[in-house]
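As you look at this complex, bear in mind that one protein chain is not there, while each of the others sits in place.
Showing subunit A:
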Amino acid sequence: MHLKYESFVREALINGDKTYGQVTEDICRPIEQKPSKLWYMGFAFSLLLLSFGAFSVFWEVYWGIGTWGINRTVGWGWDITNFVWWVGIGHAGTLISAILLLFRQGWRTGVNRAAEAMTIFAVMCAGQFPIFHMGRVWNAFYVLPYPNTRGSLWPNFNSALLWDVFAISTYFTVSLLFWYSGLVPDFATIRDRAKTKLRKRLYGLASFGWTGTAKNWQRFESLCLVLAGLSTPLVLSVHTIVSFDFATSVIPGWHATIFPPYFVAGAVFSGFAMVNTLLVLVRKIFRLEDYITIGHIEAMNKVIVLTGSIVGVAYLTELFMAWYSQVVYEQQAFKWRVLGPYWWSYWAMMACNVVSPQFFWFKKLRRNIVFTFILSIVVNIGMWFERFVIIVTSLYRDYLPSSWTYYSPTWTELGFYIGTFGLFFTCFFLFAKYFPVIAIAEIKFTLKTSGDNYKREMKRLDEMSVPEFIHEVEHAH
(Lines give C-alpha, C1' and ligand atoms only; values in the text may rest on other atoms or scores of the structure.)
Protein backbone atom coordinates (compact mmCIF):
# COMPACT_ATOMS: atom_id res chain seq x y z
CA MET A 1 0.00 0.00 0.00
CA HIS A 2 1.17 3.46 -0.87
CA LEU A 3 2.35 5.75 1.86
CA LYS A 4 0.32 8.63 0.65
CA TYR A 5 -3.28 8.66 1.60
CA GLU A 6 -5.75 10.21 -0.75
CA SER A 7 -9.40 10.55 -0.03
CA PHE A 8 -11.72 8.59 -2.22
CA VAL A 9 -13.76 11.77 -2.61
CA ARG A 10 -11.03 13.04 -4.91
CA GLU A 11 -11.48 12.08 -8.48
CA ALA A 12 -9.32 9.28 -9.80
CA LEU A 13 -6.42 10.38 -11.98
CA ILE A 14 -6.12 7.06 -13.79
CA ASN A 15 -9.23 5.34 -14.97
CA GLY A 16 -9.81 1.65 -15.44
CA ASP A 17 -8.31 -1.32 -13.68
CA LYS A 18 -4.71 -0.52 -14.30
CA THR A 19 -1.75 -2.39 -13.04
CA TYR A 20 1.85 -1.28 -13.36
CA GLY A 21 2.27 -3.68 -16.25
CA GLN A 22 -0.75 -2.35 -18.01
CA VAL A 23 0.43 1.21 -17.64
CA THR A 24 3.71 0.31 -19.27
CA GLU A 25 1.90 -1.57 -21.97
CA ASP A 26 -0.51 1.25 -22.74
CA ILE A 27 2.10 3.94 -22.94
CA CYS A 28 4.68 1.96 -24.84
CA ARG A 29 2.19 0.71 -27.37
CA PRO A 30 2.44 3.63 -29.79
CA ILE A 31 6.22 3.45 -29.73
CA GLU A 32 6.38 -0.23 -30.48
CA GLN A 33 3.68 -0.30 -33.09
CA LYS A 34 3.88 0.92 -36.63
CA PRO A 35 2.42 4.39 -36.74
CA SER A 36 -1.10 4.77 -38.02
CA LYS A 37 -2.05 6.28 -41.35
CA LEU A 38 -3.23 9.33 -39.49
CA TRP A 39 0.23 9.78 -38.04
CA TYR A 40 1.84 9.61 -41.45
CA MET A 41 -0.58 12.09 -42.88
CA GLY A 42 -0.11 14.47 -40.00
CA PHE A 43 3.63 14.15 -40.12
CA ALA A 44 3.75 14.74 -43.86
CA PHE A 45 1.56 17.77 -43.52
CA SER A 46 3.77 19.15 -40.76
CA LEU A 47 6.82 18.66 -42.91
CA LEU A 48 5.08 20.49 -45.72
CA LEU A 49 4.36 23.43 -43.46
CA LEU A 50 7.92 23.35 -42.21
CA SER A 51 9.33 23.46 -45.71
CA PHE A 52 7.08 26.34 -46.65
CA GLY A 53 8.35 28.15 -43.58
CA ALA A 54 11.93 27.36 -44.48
CA PHE A 55 11.35 28.72 -47.95
CA SER A 56 9.78 31.89 -46.56
CA VAL A 57 12.72 32.41 -44.28
CA PHE A 58 15.16 31.74 -47.08
CA TRP A 59 13.35 34.30 -49.19
CA GLU A 60 13.49 36.87 -46.42
CA VAL A 61 17.15 36.27 -45.63
CA TYR A 62 18.12 36.35 -49.27
CA TRP A 63 16.20 39.44 -50.34
CA GLY A 64 15.92 41.33 -47.11
CA ILE A 65 13.53 42.21 -44.35
CA GLY A 66 11.76 44.40 -46.89
CA THR A 67 9.91 41.30 -48.03
CA TRP A 68 8.00 41.72 -44.79
CA GLY A 69 5.35 44.34 -44.28
CA ILE A 70 6.99 46.07 -41.34
CA ASN A 71 8.07 49.61 -41.97
CA ARG A 72 9.76 52.75 -40.64
CA THR A 73 7.08 53.16 -37.94
CA VAL A 74 6.14 49.60 -37.11
CA GLY A 75 9.53 47.93 -36.79
CA TRP A 76 8.21 44.78 -35.24
CA GLY A 77 5.14 43.04 -36.55
CA TRP A 78 4.26 39.40 -36.82
CA ASP A 79 7.84 38.40 -36.08
CA ILE A 80 7.95 39.52 -32.47
CA THR A 81 4.24 38.87 -32.00
CA ASN A 82 4.87 35.25 -32.87
CA PHE A 83 7.99 35.16 -30.73
CA VAL A 84 6.17 36.28 -27.62
CA TRP A 85 3.26 34.02 -28.42
CA TRP A 86 5.39 30.91 -28.73
CA VAL A 87 7.42 31.74 -25.64
CA GLY A 88 4.19 32.21 -23.75
CA ILE A 89 2.90 28.84 -24.87
CA GLY A 90 6.02 27.23 -23.54
CA HIS A 91 5.24 28.38 -20.07
CA ALA A 92 2.59 25.85 -19.23
CA GLY A 93 5.05 23.02 -19.58
CA THR A 94 7.45 24.43 -17.08
CA LEU A 95 4.70 25.43 -14.75
CA ILE A 96 3.25 21.94 -14.81
CA SER A 97 6.53 20.13 -14.46
CA ALA A 98 8.23 22.41 -11.97
CA ILE A 99 5.81 24.33 -9.85
CA LEU A 100 3.23 21.57 -9.69
CA LEU A 101 5.95 19.14 -8.77
CA LEU A 102 6.99 21.33 -5.89
CA PHE A 103 3.38 21.66 -4.85
CA ARG A 104 3.02 17.89 -5.07
CA GLN A 105 0.11 18.06 -7.45
CA GLY A 106 -0.44 14.44 -8.42
CA TRP A 107 -2.46 15.23 -11.50
CA ARG A 108 0.54 16.71 -13.22
CA THR A 109 1.98 13.25 -13.93
CA GLY A 110 -0.58 12.55 -16.62
CA VAL A 111 0.25 15.60 -18.63
CA ASN A 112 3.71 16.77 -17.69
CA ARG A 113 5.67 14.88 -20.33
CA ALA A 114 3.64 16.20 -23.23
CA ALA A 115 3.50 19.64 -21.71
CA GLU A 116 7.24 19.75 -21.29
CA ALA A 117 7.75 18.56 -24.83
CA MET A 118 5.46 21.32 -25.92
CA THR A 119 7.56 23.79 -23.97
CA ILE A 120 10.75 22.69 -25.67
CA PHE A 121 9.23 22.79 -29.12
CA ALA A 122 7.49 26.08 -28.50
CA VAL A 123 10.71 27.69 -27.34
CA MET A 124 12.44 26.31 -30.40
CA CYS A 125 9.79 27.93 -32.55
CA ALA A 126 9.96 31.15 -30.58
CA GLY A 127 13.70 31.35 -30.96
CA GLN A 128 13.44 31.45 -34.75
CA PHE A 129 11.79 34.84 -34.72
CA PRO A 130 14.33 36.99 -32.91
CA ILE A 131 17.02 35.30 -34.95
CA PHE A 132 15.49 35.74 -38.36
CA HIS A 133 14.03 39.14 -37.70
CA MET A 134 17.58 40.47 -37.74
CA GLY A 135 18.54 42.37 -40.84
CA ARG A 136 21.90 40.65 -40.87
CA VAL A 137 21.20 37.29 -39.34
CA TRP A 138 24.65 36.02 -40.33
CA ASN A 139 26.02 38.36 -37.68
CA ALA A 140 23.61 37.16 -35.02
CA PHE A 141 26.49 35.87 -32.93
CA TYR A 142 27.35 39.49 -32.10
CA VAL A 143 24.80 39.26 -29.31
CA LEU A 144 26.84 36.61 -27.51
CA PRO A 145 29.30 37.85 -24.92
CA TYR A 146 32.43 36.05 -26.03
CA PRO A 147 35.95 37.39 -25.94
CA ASN A 148 36.80 38.58 -29.42
CA THR A 149 39.46 40.34 -31.41
CA ARG A 150 37.41 43.48 -31.77
CA GLY A 151 38.51 45.14 -28.69
CA SER A 152 37.07 43.08 -26.89
CA LEU A 153 33.75 44.38 -27.95
CA TRP A 154 30.96 43.25 -25.68
CA PRO A 155 27.25 43.33 -26.27
CA ASN A 156 25.22 46.06 -24.64
CA PHE A 157 24.20 44.70 -21.27
CA ASN A 158 21.65 47.51 -20.93
CA SER A 159 19.53 46.15 -23.72
CA ALA A 160 16.44 44.14 -22.87
CA LEU A 161 16.95 42.29 -26.12
CA LEU A 162 20.22 40.96 -24.77
CA TRP A 163 18.52 39.91 -21.55
CA ASP A 164 16.16 38.01 -23.79
CA VAL A 165 19.04 36.12 -25.31
CA PHE A 166 20.15 34.96 -21.88
CA ALA A 167 16.66 34.37 -20.55
CA ILE A 168 15.50 32.29 -23.47
CA SER A 169 18.67 30.26 -23.80
CA THR A 170 18.75 29.50 -20.07
CA TYR A 171 15.13 28.60 -20.13
CA PHE A 172 15.59 26.31 -23.08
CA THR A 173 18.58 24.58 -21.54
CA VAL A 174 16.95 23.98 -18.18
CA SER A 175 13.68 22.83 -19.72
CA LEU A 176 15.51 20.44 -21.98
CA LEU A 177 17.48 18.98 -19.07
CA PHE A 178 14.42 18.62 -16.94
CA TRP A 179 12.50 16.96 -19.70
CA TYR A 180 15.30 14.65 -20.57
CA SER A 181 16.09 13.57 -17.06
CA GLY A 182 12.44 12.57 -16.66
CA LEU A 183 12.72 10.52 -19.82
CA VAL A 184 15.69 8.48 -18.69
CA PRO A 185 13.83 5.76 -16.70
CA ASP A 186 11.15 5.59 -19.37
CA PHE A 187 13.73 5.11 -22.09
CA ALA A 188 15.16 2.30 -20.00
CA THR A 189 11.72 0.70 -19.88
CA ILE A 190 11.45 0.80 -23.65
CA ARG A 191 14.98 -0.53 -23.96
CA ASP A 192 14.13 -3.41 -21.76
CA ARG A 193 11.05 -4.21 -23.79
CA ALA A 194 12.77 -3.75 -27.13
CA LYS A 195 12.50 -6.61 -29.59
CA THR A 196 14.74 -5.16 -32.26
CA LYS A 197 18.46 -4.63 -31.98
CA LEU A 198 18.41 -1.10 -33.21
CA ARG A 199 15.74 -0.04 -30.80
CA LYS A 200 17.56 -1.67 -27.96
CA ARG A 201 20.73 0.07 -28.90
CA LEU A 202 19.27 3.54 -29.40
CA TYR A 203 17.07 3.54 -26.32
CA GLY A 204 19.95 2.00 -24.46
CA LEU A 205 22.10 4.94 -25.40
CA ALA A 206 19.34 7.37 -24.55
CA SER A 207 18.75 5.87 -21.14
CA PHE A 208 22.35 6.35 -20.02
CA GLY A 209 22.61 2.85 -18.64
CA TRP A 210 19.71 3.19 -16.25
CA THR A 211 19.37 0.09 -14.17
CA GLY A 212 16.57 1.04 -11.84
CA THR A 213 18.47 0.52 -8.65
CA ALA A 214 17.36 2.29 -5.54
CA LYS A 215 20.40 4.56 -5.87
CA ASN A 216 19.32 5.39 -9.43
CA TRP A 217 15.89 6.32 -8.22
CA GLN A 218 17.17 8.33 -5.36
CA ARG A 219 19.45 10.36 -7.58
CA PHE A 220 16.73 10.73 -10.14
CA GLU A 221 14.36 12.14 -7.56
CA SER A 222 16.94 14.57 -6.26
CA LEU A 223 17.80 15.75 -9.75
CA CYS A 224 14.16 16.32 -10.54
CA LEU A 225 13.76 18.31 -7.40
CA VAL A 226 16.82 20.43 -8.11
CA LEU A 227 15.76 21.09 -11.66
CA ALA A 228 12.27 21.90 -10.51
CA GLY A 229 13.78 24.36 -8.12
CA LEU A 230 15.79 25.89 -10.93
CA SER A 231 12.88 25.99 -13.32
CA THR A 232 10.44 27.59 -10.95
CA PRO A 233 11.99 31.06 -11.00
CA LEU A 234 12.43 30.69 -14.74
CA VAL A 235 8.68 30.37 -15.20
CA LEU A 236 8.41 33.85 -13.80
CA SER A 237 11.62 35.34 -15.12
CA VAL A 238 11.43 34.42 -18.80
CA HIS A 239 8.24 36.19 -19.58
CA THR A 240 9.14 38.99 -17.22
CA ILE A 241 12.24 39.58 -19.28
CA VAL A 242 10.33 39.24 -22.51
CA SER A 243 8.01 41.92 -21.19
CA PHE A 244 11.05 44.11 -20.52
CA ASP A 245 11.55 44.31 -24.27
CA PHE A 246 8.57 46.56 -24.16
CA ALA A 247 8.44 47.86 -20.63
CA THR A 248 11.92 49.40 -20.73
CA SER A 249 11.12 51.43 -23.85
CA VAL A 250 9.69 54.93 -24.13
CA ILE A 251 6.77 54.04 -26.37
CA PRO A 252 3.29 54.68 -24.96
CA GLY A 253 1.55 51.34 -24.61
CA TRP A 254 4.88 49.64 -23.99
CA HIS A 255 6.30 51.68 -21.18
CA ALA A 256 4.29 50.10 -18.35
CA THR A 257 5.25 48.68 -14.97
CA ILE A 258 2.34 46.26 -15.05
CA PHE A 259 3.94 44.28 -17.84
CA PRO A 260 5.89 41.57 -15.97
CA PRO A 261 3.01 40.02 -13.99
CA TYR A 262 0.63 40.66 -16.84
CA PHE A 263 2.90 38.86 -19.28
CA VAL A 264 3.48 35.91 -16.97
CA ALA A 265 -0.23 35.46 -16.38
CA GLY A 266 -0.83 35.71 -20.11
CA ALA A 267 1.86 33.17 -20.78
CA VAL A 268 0.42 30.63 -18.37
CA PHE A 269 -3.00 31.34 -19.79
CA SER A 270 -1.95 30.65 -23.36
CA GLY A 271 0.27 27.76 -22.31
CA PHE A 272 -2.51 25.89 -20.63
CA ALA A 273 -4.77 26.50 -23.55
CA MET A 274 -2.17 25.02 -25.84
CA VAL A 275 -1.68 22.01 -23.55
CA ASN A 276 -5.41 21.46 -23.68
CA THR A 277 -5.45 21.65 -27.45
CA LEU A 278 -2.69 19.10 -27.74
CA LEU A 279 -3.82 16.71 -25.03
CA VAL A 280 -7.39 16.54 -26.19
CA LEU A 281 -5.98 15.30 -29.47
CA VAL A 282 -3.28 13.06 -28.03
CA ARG A 283 -5.55 11.24 -25.62
CA LYS A 284 -7.95 10.59 -28.46
CA ILE A 285 -5.41 9.54 -31.06
CA PHE A 286 -3.32 7.37 -28.76
CA ARG A 287 -6.30 6.18 -26.76
CA LEU A 288 -4.89 7.48 -23.51
CA GLU A 289 -8.20 8.62 -22.08
CA ASP A 290 -7.50 6.56 -19.01
CA TYR A 291 -4.40 8.52 -18.19
CA ILE A 292 -5.37 11.96 -19.37
CA THR A 293 -8.75 12.08 -17.79
CA ILE A 294 -11.49 14.58 -17.86
CA GLY A 295 -10.27 15.54 -14.42
CA HIS A 296 -6.98 16.63 -15.89
CA ILE A 297 -8.74 18.70 -18.47
CA GLU A 298 -10.90 20.31 -15.85
CA ALA A 299 -7.92 21.17 -13.69
CA MET A 300 -6.31 22.96 -16.56
CA ASN A 301 -9.53 24.74 -17.43
CA LYS A 302 -9.57 26.09 -13.92
CA VAL A 303 -6.12 27.54 -14.45
CA ILE A 304 -7.36 29.06 -17.69
CA VAL A 305 -10.27 30.84 -16.11
CA LEU A 306 -8.03 32.17 -13.37
CA THR A 307 -5.27 33.48 -15.61
CA GLY A 308 -7.77 34.69 -18.18
CA SER A 309 -9.35 36.82 -15.53
CA ILE A 310 -5.96 38.11 -14.46
CA VAL A 311 -5.15 39.30 -17.97
CA GLY A 312 -8.62 40.81 -18.18
CA VAL A 313 -7.90 42.86 -15.09
CA ALA A 314 -4.56 43.83 -16.60
CA TYR A 315 -6.24 45.10 -19.76
CA LEU A 316 -8.60 47.21 -17.76
CA THR A 317 -5.79 48.46 -15.57
CA GLU A 318 -3.91 49.60 -18.64
CA LEU A 319 -6.89 51.58 -19.80
CA PHE A 320 -7.35 53.06 -16.37
CA MET A 321 -3.69 54.01 -16.09
CA ALA A 322 -3.78 55.67 -19.49
CA TRP A 323 -6.68 57.79 -18.41
CA TYR A 324 -5.38 58.40 -14.93
CA SER A 325 -1.92 59.43 -16.10
CA GLN A 326 -3.37 62.41 -17.95
CA VAL A 327 -0.55 62.04 -20.42
CA VAL A 328 -1.87 62.83 -23.85
CA TYR A 329 0.39 60.35 -25.61
CA GLU A 330 -0.68 57.50 -23.33
CA GLN A 331 -4.33 58.37 -23.59
CA GLN A 332 -4.22 58.63 -27.35
CA ALA A 333 -2.20 55.46 -27.72
CA PHE A 334 -4.94 53.54 -25.95
CA LYS A 335 -7.63 55.43 -27.74
CA TRP A 336 -6.15 54.43 -31.08
CA ARG A 337 -5.64 50.91 -29.81
CA VAL A 338 -9.29 50.53 -28.92
CA LEU A 339 -10.93 52.64 -31.60
CA GLY A 340 -8.30 53.18 -34.30
CA PRO A 341 -7.87 51.33 -37.57
CA TYR A 342 -6.79 48.24 -35.62
CA TRP A 343 -9.92 48.21 -33.45
CA TRP A 344 -10.72 44.69 -34.62
CA SER A 345 -7.53 43.30 -33.14
CA TYR A 346 -8.25 44.85 -29.75
CA TRP A 347 -11.79 43.58 -29.65
CA ALA A 348 -10.75 40.17 -30.90
CA MET A 349 -8.30 40.05 -28.01
CA MET A 350 -10.94 41.16 -25.51
CA ALA A 351 -13.51 38.67 -26.73
CA CYS A 352 -11.13 35.72 -26.86
CA ASN A 353 -9.13 36.35 -23.71
CA VAL A 354 -11.48 37.99 -21.28
CA VAL A 355 -14.99 37.01 -22.25
CA SER A 356 -14.57 33.47 -23.54
CA PRO A 357 -12.75 31.89 -20.52
CA GLN A 358 -15.56 33.05 -18.26
CA PHE A 359 -17.57 30.11 -19.58
CA PHE A 360 -15.30 27.90 -17.52
CA TRP A 361 -17.02 29.03 -14.38
CA PHE A 362 -19.52 26.36 -15.34
CA LYS A 363 -18.46 22.89 -14.37
CA LYS A 364 -20.38 21.32 -17.22
CA LEU A 365 -18.43 23.31 -19.76
CA ARG A 366 -15.12 22.69 -17.97
CA ARG A 367 -15.69 18.98 -18.38
CA ASN A 368 -16.91 19.16 -21.95
CA ILE A 369 -14.16 17.93 -24.26
CA VAL A 370 -15.43 19.55 -27.43
CA PHE A 371 -16.04 22.86 -25.75
CA THR A 372 -12.65 22.73 -24.10
CA PHE A 373 -10.98 22.07 -27.39
CA ILE A 374 -12.71 24.93 -29.17
CA LEU A 375 -12.10 27.30 -26.32
CA SER A 376 -8.46 26.38 -26.05
CA ILE A 377 -8.05 27.42 -29.67
CA VAL A 378 -10.03 30.60 -29.11
CA VAL A 379 -7.76 31.47 -26.22
CA ASN A 380 -4.66 30.86 -28.29
CA ILE A 381 -6.02 33.11 -31.01
CA GLY A 382 -6.82 35.71 -28.39
CA MET A 383 -3.37 35.54 -26.91
CA TRP A 384 -1.84 35.95 -30.35
CA PHE A 385 -3.96 39.06 -30.75
CA GLU A 386 -2.84 40.30 -27.36
CA ARG A 387 0.78 40.30 -28.50
CA PHE A 388 -0.19 41.82 -31.81
CA VAL A 389 -2.14 44.54 -30.04
CA ILE A 390 0.70 45.30 -27.67
CA ILE A 391 3.35 45.41 -30.36
CA VAL A 392 1.70 46.82 -33.44
CA THR A 393 -0.97 49.08 -32.02
CA SER A 394 1.54 50.74 -29.72
CA LEU A 395 3.94 51.46 -32.54
CA TYR A 396 1.63 52.46 -35.33
CA ARG A 397 0.52 55.68 -33.71
CA ASP A 398 3.04 56.99 -31.24
CA TYR A 399 4.39 60.45 -30.56
CA LEU A 400 4.60 62.25 -33.89
CA PRO A 401 1.43 61.95 -35.98
CA SER A 402 3.46 62.52 -39.13
CA SER A 403 4.87 59.02 -38.84
CA TRP A 404 1.64 57.23 -38.19
CA THR A 405 1.10 54.42 -40.57
CA TYR A 406 -0.47 51.04 -41.02
CA TYR A 407 1.02 47.62 -41.17
CA SER A 408 -0.09 44.44 -42.86
CA PRO A 409 1.97 41.27 -43.12
CA THR A 410 3.15 39.80 -46.39
CA TRP A 411 3.24 36.18 -47.47
CA THR A 412 6.78 35.75 -46.15
CA GLU A 413 5.74 36.71 -42.64
CA LEU A 414 2.73 34.48 -42.88
CA GLY A 415 4.92 31.69 -44.22
CA PHE A 416 7.38 32.09 -41.39
CA TYR A 417 4.61 31.75 -38.84
CA ILE A 418 3.11 28.76 -40.61
CA GLY A 419 6.59 27.30 -40.81
CA THR A 420 6.95 27.40 -37.05
CA PHE A 421 3.73 25.43 -36.79
CA GLY A 422 5.37 22.98 -39.14
CA LEU A 423 8.41 22.83 -36.91
CA PHE A 424 6.32 22.43 -33.80
CA PHE A 425 4.15 19.66 -35.12
CA THR A 426 6.98 17.87 -36.87
CA CYS A 427 8.74 17.72 -33.53
CA PHE A 428 5.56 16.81 -31.75
CA PHE A 429 4.74 13.97 -34.12
CA LEU A 430 8.23 12.58 -33.75
CA PHE A 431 7.91 12.93 -30.01
CA ALA A 432 4.57 11.14 -29.97
CA LYS A 433 5.96 8.30 -32.01
CA TYR A 434 9.31 7.74 -30.40
CA PHE A 435 8.95 9.07 -26.87
CA PRO A 436 6.54 7.97 -24.17
CA VAL A 437 3.98 10.76 -24.18
CA ILE A 438 3.13 10.10 -20.57
CA ALA A 439 5.78 9.76 -17.93
CA ILE A 440 5.59 6.02 -17.27
CA ALA A 441 7.62 6.05 -14.13
CA GLU A 442 5.96 9.10 -12.68
CA ILE A 443 2.43 8.06 -13.34
CA LYS A 444 3.14 4.83 -11.55
CA PHE A 445 3.90 6.89 -8.43
CA THR A 446 0.33 8.03 -8.41
CA LEU A 447 -1.29 4.85 -9.61
CA LYS A 448 -1.77 3.35 -6.20
CA THR A 449 -3.17 6.49 -4.64
CA SER A 450 -5.10 7.99 -7.49
CA GLY A 451 -5.80 5.03 -9.76
CA ASP A 452 -9.43 4.17 -10.23
CA ASN A 453 -9.22 0.58 -9.00
CA TYR A 454 -7.11 1.49 -5.99
CA LYS A 455 -9.53 4.24 -5.18
CA ARG A 456 -12.37 1.72 -5.18
CA GLU A 457 -10.39 -0.41 -2.77
CA MET A 458 -9.68 2.65 -0.70
CA LYS A 459 -13.34 3.43 -0.62
CA ARG A 460 -14.10 -0.03 0.65
CA LEU A 461 -11.45 0.35 3.32
CA ASP A 462 -12.69 3.78 4.26
CA GLU A 463 -16.20 2.57 4.72
CA MET A 464 -15.10 -0.35 6.88
CA SER A 465 -15.61 -0.16 10.59
CA VAL A 466 -12.45 0.10 12.61
CA PRO A 467 -12.51 -3.49 14.02
CA GLU A 468 -13.12 -4.89 10.56
CA PHE A 469 -10.22 -2.91 9.23
CA ILE A 470 -7.92 -4.03 12.00
CA HIS A 471 -8.99 -7.59 11.36
CA GLU A 472 -8.28 -7.36 7.69
CA VAL A 473 -4.88 -5.72 8.14
CA GLU A 474 -3.86 -8.27 10.72
CA HIS A 475 -4.84 -11.13 8.48
CA ALA A 476 -3.54 -9.63 5.32
CA HIS A 477 -0.81 -12.09 4.76
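The working rule: a contact is a pair of C-beta atoms (placed from the backbone, for glycine too) under 8 Å apart; a residue touches a chain by one contact, two chains touch by 3 or more; residues count from 1.
FYI, contacts and distances are computed from a predicted model.
*Asks:* Leaving aside the chains you can see, what is the UniProt protein name of the one that's missing? Options: "Lactose transport system permease protein LacF", "Sarcosine oxidase subunit alpha", "Quinol:cytochrome c oxidoreductase iron-sulfur protein" or "Dimethylglycine catabolism protein DgcB".
*Replies:* Missing chain, UniProt protein name: "Quinol:cytochrome c oxidoreductase iron-sulfur protein".
*Asks:* Could you tell me which of A:C28, A:L162 or A:L281 touches the chain that is not displayed?
*Replies:* The missing chain is touched by A:L162.
*Asks:* Of the residues listed, A:L13, A:I31, A:V57 or A:I70, which one is in contact with the missing chain?
*Replies:* Answering carefully, the residue with contact to the hidden chain is A:I70.
*Asks:* Hey, which subunit A residues sit against the chain that's not shown?
*Replies:* 62-67, 69-76, 130, 133-137, 139-140, 142-143, 153-156, 158-162, 165, 245, 248-251, 328-329, 332, 341, 395, 397-407
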